[in-house]
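What you see is the complex with one protein chain gone and the rest in place.
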Amino acid sequence: MAKLDDLLEDLVTANRVLASQGIVDSFGHVSIRHPGNPMRYFLSRARAPERVEIGDIMEFTLEGDPVDAKGRRPYLERFIHGAAYEMRPDVMSVIHNHSPGVIPFGITGRTMRPVMHMCATIGHEVPIWDQHTKFGDTNLLVESMAMGRDLAKKLGKGRTALMRGHGAVVVGPDLRATVYTAVYLELNAKLQMQAEAMSKKVKFLTKGETKLVAATTTPANVNRAWENWCRKADRPYKE
Amino acid sequence: MAKLDDLLEDLVTANRVLASQGIVDSFGHVSIRHPGNPMRYFLSRARAPERVEIGDIMEFTLEGDPVDAKGRRPYLERFIHGAAYEMRPDVMSVIHNHSPGVIPFGITGRTMRPVMHMCATIGHEVPIWDQHTKFGDTNLLVESMAMGRDLAKKLGKGRTALMRGHGAVVVGPDLRATVYTAVYLELNAKLQMQAEAMSKKVKFLTKGETKLVAATTTPANVNRAWENWCRKADRPYKE
Amino acid sequence: MAKLDDLLEDLVTANRVLASQGIVDSFGHVSIRHPGNPMRYFLSRARAPERVEIGDIMEFTLEGDPVDAKGRRPYLERFIHGAAYEMRPDVMSVIHNHSPGVIPFGITGRTMRPVMHMCATIGHEVPIWDQHTKFGDTNLLVESMAMGRDLAKKLGKGRTALMRGHGAVVVGPDLRATVYTAVYLELNAKLQMQAEAMSKKVKFLTKGETKLVAATTTPANVNRAWENWCRKADRPYKE
Partner (left out) sequence: MAKLDDLLEDLVTANRVLASQGIVDSFGHVSIRHPGNPMRYFLSRARAPERVEIGDIMEFTLEGDPVDAKGRRPYLERFIHGAAYEMRPDVMSVIHNHSPGVIPFGITGRTMRPVMHMCATIGHEVPIWDQHTKFGDTNLLVESMAMGRDLAKKLGKGRTALMRGHGAVVVGPDLRATVYTAVYLELNAKLQMQAEAMSKKVKFLTKGETKLVAATTTPANVNRAWENWCRKADRPYKE
């Protein structure tokens, strides 16, 4: 099980990296699909990402039932993860955060688009999901598979979706690429806001550029950032 | 008196957390009502919150008289606390700060509203108190019970009020929930400013959403942040 | 000479505090008038404020001649200090910085006014000095008493003046009050920029409020911040 142990340590690291990079504050969470069983995923118990340790990692069914809770309380919003894994066989990692930069986009309906090459993996256009549309007044938590599935529908085939008045969900083909996308989603929000304040004519990445850059965003590139983020978060780095 | 000792340590922690989270700078203060005597509250002597230690905590009557000063100088503005406790039997903690994000709202008369779920406990609308209205030109300090009561009237039944050209007052049913509200009031200010710069049409939380989220903001949720903030402020965490 | 030694240590501390508070970067400087001889002032040799040590402090005549250089190179712009001391017998400390927040005000001609009580000591209105007016194209350094005197004239009887495309000069009746004003000048710039972006109608402090707050800004108040800043800059605090 050496490989699974490494993945779970990487998951702990991802929690710390997201916190250290300001992509999550005390809230938000990151999961990985079980590499050997597509019907399971790993996610910490309900704890601030900066505090997550290996003993906090729990295993869940896609429906959100803990496999061996040991008295640990799960995140109320684990259904964001389960529904994404259910709908998207290509997705191996899911992040939910309250990335501050994206909030103004979600609540004004402004579409996020990549402003620079580092941000291409957010996709050509970032959709916005509003829980109120289907569910009316709620406490804005994705507390059920029904809500999770509605969000996953809005995510579609892309890697990011905003959640109005709440935050974002980010998915990817592996953990590190997903963390990378989450970090650059936040930067994109900040820079797009600045550019659109300066001018009505903003050159976003073309569809062609977005595709080509995403294809060039290899594990080697992602690892250059991952190594740096590990050390800043005081976590060991394995290539 | 074990329980009171724990509360007083939590109060020291709250001082450090507010400083570490940037909600107070060298100025600002946080108090708790005496759990055994509603006519008393605890507040540090006049010192930067980041420096407050257990020996700085003083006990006051609601009118602002120290119970056992031991030569320690109190905050000139302790009347903000006393008047809030006097008017609001439900309030068990009060924070006064110069939260930078809220200043532009106070001096432009713009109403703050919750932009995301984390900020719901600020209330559906945040009132603005202007000392000049009743007291004309002053040094802008709430230096008397008369001034404190005028501010508490503006606070009404809510948890937050802005003070024009000065800062904010935040109240709550317990210390940790009040610190939480103060932290997210500052974030809300920043995000609302950004959203309103982007668009005239901003979707704030509906009245229904605000109520439902506030009801879901349980001690367990608040503790997830509290644990994280304690460790960042290098203070011990007790659940 | 114990009292002078303490003042010189406080001057070293002021350098570190200004750096730690982001009011100076690698450039900028702070001086004090000699307590026993109004025709002299103390200023570090040319070094980043964050690096200044007691052995860097040099004594100057108001004209800017070092009293005992010992091979140490002085700041080219020491004339800012000398001219302020020459023109203003009430001034006992001078700061020159490149405070980033004030630059947009200096280059757009927008008048800074106090937005909150902490900022009242900047004065009711902050004048802007443009070196080009009298001296045409220059390298924008105040490299002579002629230039320093022209700037001091613009400063007038106030405590602050902006320098177009350059930064600011801040003066005061003692070192700590001057550092305090410089810190809150920068904050005022940031908040005024935000407020004026939100609305055409901004309530600044009235003339009466500005006066009353400035009168309340006592050494005790300033020391609450000074103690905090000392510890953050890792310097010993003496009341």
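Each chain carries a letter (A, B and C) given by its place in the written order, and its residues are counted from 1.
We take it that a contact is a pair of C-beta atoms (placed from the backbone, for glycine too) under 8 Å apart; a residue touches a chain by one contact, two chains touch by 3 or more.
Keep in mind that this is a model prediction, so the values were computed, not measured.
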| item | value |
| --- | --- |
| Contact set of the excluded chain (shown chains only) | A, C |
| Identified contact with the non-displayed chain, of A:M118, A:L141 or A:A168 | A:M118 |
| For chain C, residues in touch with the removed chain | 25-27, 46-48, 50-51, 73, 98, 100, 103-105, 107-110, 130, 132, 136-141, 164-167, 193, 196-197 |
| Interface residues of chain A (partner: the chain not displayed) | 114-118, 187, 190-191, 194-195, 197-199, 201-206, 208-209, 212-213, 215-216, 220, 224-225, 227-229, 231-232 |
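The rule is simple: only the chains that are shown with their structure count from here on.
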| item | value |
| --- | --- |
| Angle, in degrees to the nearest 5, of the Cα rotation that carries chain B onto chain C | 90 |
| Centroid spacing, where centroids are CA-atom means, of chain A and chain B in whole angstrom | 32 |
| Overlap residues in chain A, where contacts from two or more other chains coincide | none |
